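A short worksheet on the structure shown next.
One chain of protein is taken out of this complex; the other chains stay put.
Here is chain A:
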Amino acid sequence: MKRFAYSRPTSVSDASDDAAEDGTQIIAGGTTMVDLMKIGVLEPEALVDITGLRDLERYEVGADRMRFGALAKMSTVADDPAVIDAFPALSDSLWKAASPQLRNVATLGGNILQRTRCPYFRDTAYAQCNKRNPGSGCAALDGGETGMHAIFGGSDACVAMYPGDFAQALVAFDAEVTTRGPGGTRSIPFADLHVLPGDDPHIETVLEPGEIVTEIALPMIPAMRNSFYMKARNRESYAFAAASAAVGIEMDGDTVRDVRIALGGVAATPWRATAAEESLKGGPLTEETAREAGRIAFQDAEPLEGSAYKIELGADVVAGALMTAKSRMGGE
């Protein structure tokens, strides 16, 4: 690991100023940052540790909004009865991510900004990686292994997958992030936070240098209460999604009034399946319509070698998540 300077400011404005310096990275729980520094993928000159900003650990489940400070821990939020009651998919998405050790230190702000698990990004022995070394090429697309790469949102420069779970619950339910940067405070729709790789896959978000995510907030909507996060993976825990779906439904009798669907394990960024949502609105939710929504969700997928299975799997997971959310509703 390369030597680095380290600071632990106690105010958001100091942190933002420090983080705006060239070659600086922000560290919170460190579960991504330390990992990538140890394997030489990131070599910051300086780290700004924001865990001294204790105000950012707070969160609340209010009547109209849920607000999560960026430093709230994954495990704390996942286990909170108020969260589980109001928005089960959000708790599920945190519970089904990582391992207990990681969830106990990882923060929500860090979680949404986690980096891809693309093996070519994570191993500096590969000369080609446009995300790690802009302009160097893409080893995955140059004959590499692509069974766990994005089938939505990839480009000719990069097909790395966004690996997170929590973000799917956020993007499906219109979350917003609040940031504080050298230019002041702003609010960004969560759906706009991540950017597609395009020609510049090293740029992953709209955040400016020194801009720190301070809060993640969601408006309370009825579909949250009947929500579920289904995750398909090859072992029971501590595995990235082969495919996942965050869903929520609001029914008016037998008719779908509102439905939310987002897809994990398949896209370059958090991915909302709007067309699938539209297919269900105003109609019944049955095994058949749920499966049709799953098919629609994946109709524009662009599979790579080894990832065609994600289309069928993803469609089934969407259907399964919807049917599970519905069956849980029936229990109330």
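In this section, a residue touches a chain if its C-beta (ideal position, glycine included) is under 8 Å from a C-beta of that chain, and two chains touch if they have at least 3 such contacts; residues count from 1.
Heads up, the rule we're going with is that contacts and distances are computed from a predicted model.
Looking at the choices "Sigma-70 family RNA polymerase sigma factor", "Simple sugar transport system permease protein", "ABC transmembrane type-1 domain-containing protein" or "Xanthine dehydrogenase YagR molybdenum-binding subunit", the name in the UniProt record of the chain not drawn here is "Xanthine dehydrogenase YagR molybdenum-binding subunit".
Checked against the hidden chain, the listed residues A:F68, A:F87 or A:Y126 yield one contact partner: A:Y126.
For chain A, the residues touching the absent chain in the complete assembly are 1-3, 39-40, 99, 117, 119-120, 123, 125-127, 139, 142-145, 147, 230-239, 242, 306, 308-309, 312-313, 316-317, 319-321, 323.
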